[in-house]
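One structure is given below, represented as structure tokens, and several questions about it will come after.
Here the complex is missing a single protein chain, while all its other protein chains stay put.
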Amino acid sequence: MADALGAFLEGTVRTATPLAFAALGEALVERSGVINIGLEGSIIAGALGGVVTAGGAGTGVGLAAALVAGAAVAAVFALFAVKLRADQIITGTAVTLLSLGLTGTLYRSAFGTGGAALGTPTLGPLAIPGLSAIPLVGPALFAQPITTYLAMALVPLASWWLARTHAGLALRACGENPAAARAAGIAVGRVQTAAIIFGGALGGLAGGTLVLAQAGTFVEGMSAGRGFIAIAIVVLGRWQPLGVGLAALLFGAASALQFAFQAMGWQLPYQLFLASPYLLTLLALALARSRFVAPAALGKIVEA
Amino acid sequence: MNTSALRDVSVVAALTMFALLLLTIILAATGHDVGDALTALARGSVGSWDALLSGTLVRATPLLIAGLAITLAFRAGVLNIGAEGQLLMGAAAATALGLAWHGPAWLTVGGLLLAGALAGGCWAAVAATLRLRFGVLEVISTLMLNFVAQYLLGWLVRGPMQEPTRIYPQSATLDTVARLPIVIPGSRLHAGFLLGIVLAVALAILLRRTAAGFRIRLVGANPVAAVSAGRVDAAVVAFGAFIASGALAGFAGAVEVSGVTFALYENLSPGYGFSAIAVALLARLNPLGVIGTAVLFGALEAGAVSMQRDAAVPSVVVNVVEAVLILLVVATDRWRAQRLTAQAGT
Partner (left out) sequence: MSAPALELDAITKRFGAVTALDGAAITVQAGTVHALLGENGAGKSTLMRIAFGMLVPDAGAVRVNGAARRFASARDAIAAGLGMVHQHFSLVPALTVAENVALGGHGRFDRALIANRVRELGDATGLVLDPGAAVSTLPVSAQQRLEILKALARNARILILDEPTAVLAPAEARDLLQWVKRWATGDHAAVLITHHLRDALSIADDVTVLRRGRTVLTRAADGLDESTLVMAMLGEPLSQGTDERARETLAGSTVLALHAARVVDARGVQRLAPTTCAVRAGEIVGVAGVEGSGQAELLRLLAGRLSPTSGSVTVPPSVGFVPADRHRDAVVLDMPLVENLALKDAASAPPWMPWRQLRGETSELLAHFDVRASGADAEMRSLSGGNQQKFVLARELTGAPTALVVENPTRGLDIRAAESVRSRLRAARNSGLAVVMYTEDLDEVLALADRVLVVHAGEVTEPALDRDAVGRAMLGAR
């Protein structure tokens, strides 16, 4: 029983890591007033970018390539959504489709129609001496791949950046009142573009984490809707980095539960558990009166 | 009406040409034999009556009906990206009714389709109510509801609706009286495609000819003016369009069950609800244009299967083509709007 609980906790943190990366990135993008539902495209691009480079050049280069690939996909989104001021939902849908199609095509073209499994070295767990020995939570929190620690560090970092730097302030102003931001001398389009590209890079990192810290291989469409899950996490986390981190853990727990049930041999309808974080998010939206929490200018096209 | 129909046809034709051109470039760039691949594409989509009827048009059917759902919502300014979830709920409700009750064939099929529409409408009503009462962005709520619907379906086919042997994650198979009739004997083309055409014409008439449709378009184009100059109750119009959109998506799910799968599966829809967004946008939210773009997408996807089988070309390449088409349409629309405004001056 304790073993199963330990495995569940470990699985929760492991599953939550890529979600946290993607959701933190999306949170920053949304705080700047843009909703990027093309994040899924950044994740899958990051996964492919990571897997093709890591084999030859090592996992470090793989993660860097994932970052770049994710950012590149986001740059396409920024071009249309910010520069051309096209509808963000439509553009995001197209970018997701583009990236899923392109990664699949490139992967199969390069590695055969069957998509021969492409193995890659993975990042092993990096146990932190002392802390990892704590019963139950020790292994879950402190015997994880380095990417998990990176995600953990990113949460307070993003909080600090948003609250304590002028750049963070400018970003929030763009999402709340672009006209006032412009009056204060802030280049709104440039801030949003930077946020989108950074958010895409984190999405790419999420994809890189999937292949380099978990799966060890690339599978077409392996992002499996994580870009959309990230948007749910952002909402449940109320657009705050700390909240987003916790919400990512909750979503991670819901899917880890599935494996825990299977391991315990319980015949419970785990789908209902998988669905629960989404229902919770909807409930939170209805009760919190989203307009008071969501950035006021979210999704609105800013006219020059 | 005639000139605009002509314009629709020429737009779809231009898009098709562009899609083929783009596909050629991608195939050449990724080192495939372009001739082989395009031949396979044609063979799988329009190369024979069977490919056209059982491949292209059967695949086009859910895209067409769900595309109309998106069209209706987007025209009202409602960004319903939850057609996927509404479609799945429609499929589930239709299957449940089809398995539980049999009447005469026409009544059974009719009831089953109605149940699908009802379920899709109810599923959309959740997001529509959240928008109306609490100001929740429908983009976010429908996205959540898609996941919930997918999991709910996963549970249904492993739980209460699982087939009697309890081995496969799917429902029992529908009786023949609950199936949509085949339109052309020897093919798999079912009556759902014709229903889709009828719905497209009906939606076109609604939007163009009726006051209700006009109000929907007004609310989508400028809700403030609709209220101020037209004294239209914009919130109520958007609410109604949202639910009707969900009903159409649910109807698409019921048609898919009753016409193609005959049972409820977890992977019933390979993302029809999302592709439908592309289908609707490419048609510039014009219902009759949706017929064209849905058939185009149906052909691309049917052809992609044979391209992958016969010419070793990854089928997902068509997604790239679809995406570039959307971006192209978006960009030209923006340029056009900017140019017109610039020309008119102030």
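Should a chain be cited, it is by its letter among A and B, assigned in written order, with residues numbered from 1 in that chain.
One rule holds in what follows: a contact is a pair of C-beta atoms (placed from the backbone, for glycine too) under 8 Å apart; a residue touches a chain by one contact, two chains touch by 3 or more.
Nothing here was measured: the structure is a model prediction, and the numbers come from that model.
Here the chain not displayed is in touch, across the complete complex, with A, B. Note that of B:Ser48, B:Ser228 or B:Thr332, the residue touching the chain absent from this view is B:Ser228. Touching residues on chain B toward the chain that is not drawn are 208-212, 214-215, 217-218, 221-222, 224-226, 228-233, 337, 340-341, 343-346. Summarising the interface, chain A meets the missing chain with residues 163-170, 172-173, 176-177, 179-181, 183-186, 295-296.
The definition used in the following text is that only the chains that are shown with their structure count from here on.
Centroids of chain A and chain B (each the mean of its C-alpha atoms) stand 28 Å apart.
Considering their complex, residues 26, 30-32, 79, 81, 126, 130, 133-137, 139-141, 143-148, 151-152, 154-155, 158-159, 274, 277-278, 281, 308, 312-314, 316-324, 326-327, 330-331, 333-335 of chain B touch chain A. Interface residues of chain A facing chain B in the complex, by the touch rule stated above, are 35, 37, 80, 84-87, 89-91, 93-95, 97-98, 100-102, 104-109, 113, 220, 225, 228-229, 231-232, 235, 269, 271-272, 274-275, 278-279, 281-282, 285-286, 289-291, 294, 298-299.
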